[in-house]
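A single protein chain has been omitted; all remaining protein chains appear in their positions.
Labels run A and B following the written order; every chain starts at residue 1.
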Amino acid sequence: MVNLEEIKKEAKNILEEGKVKYIIGYAKSSNALMAAPTFVKKPEDIDKLIWDPTCFQNLVKFLLDEKRKKAREKEPDIRPVGIFVKGCDSRAINVLLQEKFITREDVYIIGLSCEDLGVLDEKKIFKKLKGEEPEKIEFDQRKNIVISTKEKTIKIPLKEILAERCLECTSSFPVISDVFWGDRNNRSPKEPFKSLEQIESLSQEKKWDFWQQQLSKCIRCYACRSVCPMCYCDECVVDSINLAITADTTAEEKSQKIKWIEKSPESSENFGYHLVRAMHLAGRCIDCSECERVCPVDIPLRLLNKKLEKVAKELFDYKAGLDPEQPSLVSSFKDEDPEDFIR
Amino acid sequence: MAEEFEPKIIAFLCKWCSSAGSDLAGVSRMKYPPNVVPITVMCSGSVSPLYIFNAFQKGADGVLVSGCHPGDCHYIKGNFYARRRIALVKELIEYIGLEPQRFKMSWVSAAEGKKYTKIIQDFVQELKPLGPQKKLRREK
Partner (left out) sequence: MKKRTGVFVCHCGINIAGTVDVKNVAEELMKHSDVTHSEDYVYMCSDPGQKLIENSIKEHNLDSVVVACCSPNLHETTFRNCAKAGGINEFQCEIANIREQCSWVHKDKLKATEKAIKITRSTVEHVVKNKSLEPISIPVTRRGLVIGGGIAGIQAALDMANSGYEVILVEKSPSIGGHMIQLSETFPTLDCSQCILTPKMVDVSKHPKIKLLTYSEVQEITGYVGNFKAKILKKPTYVDPDKCTLCDKCVDVCPIVVPNEFDIGLTGRKAIYIPFPQAIPATYTLDIVNCPGLLPIACGKCIDVCEPGAIDYDMKPEIIEEEIGSIVLATGYDLYDKENMKEYGYGKYADVLDGLQFERLLSASGPTMGEVLRPSDHKVPKEVVFIQCVGSRDPELHCAYCSKICCMYTAKHAMLYKHHVPDGQAYIFYIDIRSGGKDYEEFVQRAKEEDGVVYLRGKVSKIFEENGKITVWGADTLAGKDIEINADMVVLATAMRPTKGAEEFAKKLKVSLDKDGFLSEAHPKLRPVESVTSGLFFAGAAQAPKDIPEAVAQASGAAAKAIIILSQDHLFHSPIVAEVSLNLCTGCGMCVDVCPYDALSLKDNKAEVNEVLCEGCGTCSATCLRAAIEVKNITPGQIYEMIDASVGG
């Protein structure tokens, strides 16, 4: 069992000892269903830390900001940053280590197992509430969630409102950590790719209709990219203007930026953007589903990334973020990789 | 009578095997439909998914990526990386509903002029009934 008091004690210790610069964790927010990221810098602030199924955000994204900040500072504080990670988040750290974007010394990983549960899917709860605003929530024996609105109080079994990714999760505990709470039981969901089945069973044209309908909604706000811990390039290949301009960038370099994808939210460009994004996340996406959660127009982005996760697993026996020492999915191969699609 | 639909195919051929194989088709005076325009790249391993998506966006009706047979890569193993990358692209574009017939990968050695000819002939035949590729194509 994950014991919040023990976590707080550890947090207090490492802050007092100056072992970490600060701790990125979760705290209550004005939205009862969602814990907010919090940065605890002083030992006396540790009481705001929480740990429950509302902690669905992937805090690893903040490590990217930390790295950039450190790069700008003249005499940066090189102590590690403490960070709360769930199983999925820990795989994100592994991918960042694998890609050498951060080093192991940059982080002090406070690993928290989701055990037999997972985190909430806000959208599922909103559906159950039929438009009512939740004011207060409580968890009852890790089995139910008790939600109070102005009108009433309802009790919903947790399993019904867990995020899809938690229902399909195969390793609900951090695979890398400095301190760890909870169990390390591997889960073996019967259908780890169940959410893909519906689309996969469609005819070619119906598949197209589905994605056409979904992706035509895209307004190219790039929220998916902004929230993604894997999207850390200074300049994204799909942008048609240079962002990574330095003092040395020549006019020639600026003019050479290739417009692979136009910014306008037209169908072809939207497909272009999302296809490139899916390819670039193949073997890297760790299924935190943050892209889908933050999408303002509710595109089921997770289903794109999950598809390539499945392909990687089934064709190449590859799963992202398990081992920072292994080469990436697309920077490795096996002699026996399938080639029945090749003539 | 309406003119028969003529699909446009972009073929990314590696310089050492597949482009040489297509040269051999020429030297042997084999005949295949003129629907394919080859773009010779150094290695099938250099074909980025961006090239493939871009060709479809620009209105290609079919895209072929062709490299050396496994073990024969001029660059030792570039084609193995290509095989993995292209497998991902293929799965992805089929999943979003593009007709699988529109995207192909082949191994064509420098000696396989005949195989290249057959691949193009078959590709054109398969694409004709599908009509123009409009799904990923940019509006003009």
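Things to note:
The rule is simple: a contact is a pair of C-beta atoms (placed from the backbone, for glycine too) under 8 Å apart; a residue touches a chain by one contact, two chains touch by 3 or more.
Please read all numbers here as calculations on a predicted model, not as lab measurements.
Counting over the whole complex, chain A has residues 98-101, 232-235, 237, 244-246, 248-249, 253, 256, 258, 260, 280, 327-328, 330-332 touching the chain that is not drawn.
Residues of chain B in contact with the chain left out of this view: 8, 10, 19-20, 22-27, 29-34, 37-43, 45-51, 54-55, 58-60, 71-78, 81-82, 85, 117.
The rule is simple: only the chains that are shown with their structure count from here on.
The distance from the centre of chain A to the centre of chain B, each centre being the mean of the chain's C-alpha atoms, comes to 35 Å. Those residues of chain B whose C-beta lies close enough to touch chain A in the complex are 49-50, 53-54, 57, 70, 77, 80-81, 83-100, 104-107, 119, 135-139. For chain A in complex with chain B, the residues that touch the partner chain are 199-200, 204-212, 237, 260, 262, 266-269, 271-272, 275-276, 278-279, 282, 304, 307-308, 311-312, 315-316, 329-333, 335, 337-339, 341-343.
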